[in-house]
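The structure under discussion is supplied below as structure tokens; questions concerning it will follow.
Moving on to chain A:
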Amino acid sequence: MKNYLGGSLAVCALAASSMAAFSAEPVVVITSFPSSMTGPIEAAFEEANPGIDLEILNKKTSAGVKYIQELAGANTADIFWASAPDAFEVLKGDGLLADAGGISSTGIPDKIGSFPMNDPDGKYLGFAAAGYGIMWNTRYLKANGLEPVSEWSDLKNPEYFGHVGMSAPSRSGTTHLTVETMLQGEGWDKGWAEWKWIAGNFATVTERSFGVPDGVNTGNFGLGIVIDFFGFSSKASGFPVDFAYPSVTALVPANIGLVKDGPNAAEASTFIEYLLTPEGQEVLLDPAIMRLPINPATYASAPEGFPNPFKDSSIGSAVNFDVSKSGARYNLVNSLFDVMITYRLDDLREAVRAVQVAEAKYPDGSNPEAAALIAEARALIEANPIDEAQSLNEDFAGIFTKKRKKVTDTVGERQAEVEQRWDTMVVENYRRAKELAEQAANL
Partner candidate 1 sequence: MTTNMVGIEIKDLHLSFGETEVLTGVNLTIEPGEFFSFLGPSGSGKSTLLRAVAGFGPTPKGQILIGGRDIVDLPPWKRNVGMVFQSYALWPHMSVRDNVAFGLKERKMPVSEIGPRVEAALDLVGLLSMAGRMPNQLSGGQQQRIALARTIVVEPQVLLLDEPLSNLDASLRVQMRRELLALQRKLGLTTIFVTHDQEEANTTSDRMAVLDGGVIQQVGSPQVLYDTPANLFVANFLGTANIIDGVVEKDGAAARFVTKTGDAIAVGDTTVNSGSIVLRPQNISIVAKDSANSISGTVMHREFLGSQIRYLVDAAGTEIVIDQSHVSGETWQDIGAEVSLNINSSAAVVLAS
Partner candidate 2 sequence: MTHSPRGSAPGLSIADRLPKYLFPRIGGTAAIALLIAILLVGLLIVPVLQVIYVAFLDPNTGALTLNNFKDFFGSSLFRESFGNSFYVSAVSVVMATIIAMPLAYITTRFNFGGSVIIQSLGFIPLIMPPFVGAVAMQLIFGRNGSVNLILRDKFGISIPFMEGLNGVILVQSIHYFPFILINLSTSLRNIDRSMEEAAQNLGSTGMRMFRRIVFPLAMPGYIAGAVLVFIKVFDDLGTPLLLNVNNMLAPQAFLRISSIGISDPMGYVISFILVAFSIFSLWVSFLFMRGKDYSTVQKGGGGLSKRDLSTREKWIAYGTVSLILLMVLSPHIGLLLLSFGTIWSYAPLPDDYTLQNFVVMWENSGTYISNTVLYAGLAATADVILGTAIAYIVLRTKLFGRQALDYMATASLAVPGVVLGIGYLRLFHGVQVPFSGEPMASWWVIIALALMVRRLPYALRACMAALQQVSISLEEAAESLGASKQSTIRRIVVPLMSGGILAGFVTSFATAAVELSATIMLVSSDSDAPLAYGIYLFMQTPSGRGAGAALGIVAVILVGVGTYASQRIIERDKKMRMSGDAH
């Protein structure tokens, strides 16, 4: 196994692959969704439209984007179907999506939470909604004497040390969305600080987004930061788990779009239309799928206790998600997260643990000397290598994309150099923070 990894490797993939279109010219769908989700939808669609055959090609989001980019020119794909709006933004930016504005979407509202349902330029459409939240294993929490949490900030509490799991934003488009949501909701510095304190309690940073629900399901760790449908479908599969939306979350549509110059554009449009009809939406409530339908009427047939964002306005309305801001620093945020958290998790955990221990010793701040040391340690952990303005600086963020458009384009620094600089600072800060906190604890 070297993996699934591979999937994304397609990166490189220059893949000309495509489906072998032999006979009935199937509609080729590039998707990041698992077959447990695409299967029932495909079956329902093909039953409703016997003349059209779907060929589902499962790729990780990043790999799917790469795949379509590489195919441009001799395109064989018809539809791109994935969660993360960012991925669609990338394709849209490259001019690889066809106009989907003409597809009828009767009864679908314009917004879900505070998020626009469809791309304002009509290049891609929402078909289901999803929001990030916290999932937990009830047996695990009970055995460890822990309470379920419903707010991000609760995950910072020392009692959750070593009990939390999350995926890395560079590995999972939806995780990226969560990270970015916090950065936008709390502000750049406060947002990163929150993430680092939460990450201090991490048991692990998983490589795949599915690794988080998997870890919670098996009880490898107790709480996970996951997208809602993982929580719902795990619960529906019988695992002793539950899920809650924190107040700061983005409820975002999962999207579908037509690939430009797809060979079967008409049939592809038929599929997207079907997906938005009440029958198509109904399939989303299949226990193995459990995504939030975007057609409010569909909630009538939802199981009891299933959240309805069109009624419960507290879900996902706290943040105004700025897609362009997110897109501008997409790779930079991923890289920063990896440098500060993923690759230096051990150092971060040790520093955070030391602070937690010191604070437990002086819960009331009665020792000013200790309090000062702790404050200094906290500041070191929270310190960011760059500020928000720099994150949005086009030239600087460009180091992390390095898409040379012209031979004359130059970039000031190489990514590896920047990352090494960050890494040096972060490692030193964590080390020093741990030292200070231990000093405080030993007073």
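The rule we apply is simple: a contact is a pair of C-beta atoms (placed from the backbone, for glycine too) under 8 Å apart; a residue touches a chain by one contact, two chains touch by 3 or more; residues count from 1.
Behind the choice of candidates: all candidates are chains of the complex that A comes from, given by their letters.
What you see is a predicted model; the values in this text were computed from it and never measured.
By the touch rule above, chain A in this complex touches candidate 2 out of 1 or 2.
Every residue of chain A that touches candidate 2 in the complex is listed here, in rising order: 1-20, 34-37, 55-58, 60-63, 65-66, 70, 74, 76, 86-87, 90, 137, 139-140, 143, 170-171, 173, 203-208, 210-211, 213-214, 217-221, 230, 233-234, 236-241, 287-288, 330-331, 334, 338-339, 342-343, 346, 400-404, 407, 409-411, 414-417, 419-420, 423-424, 427.
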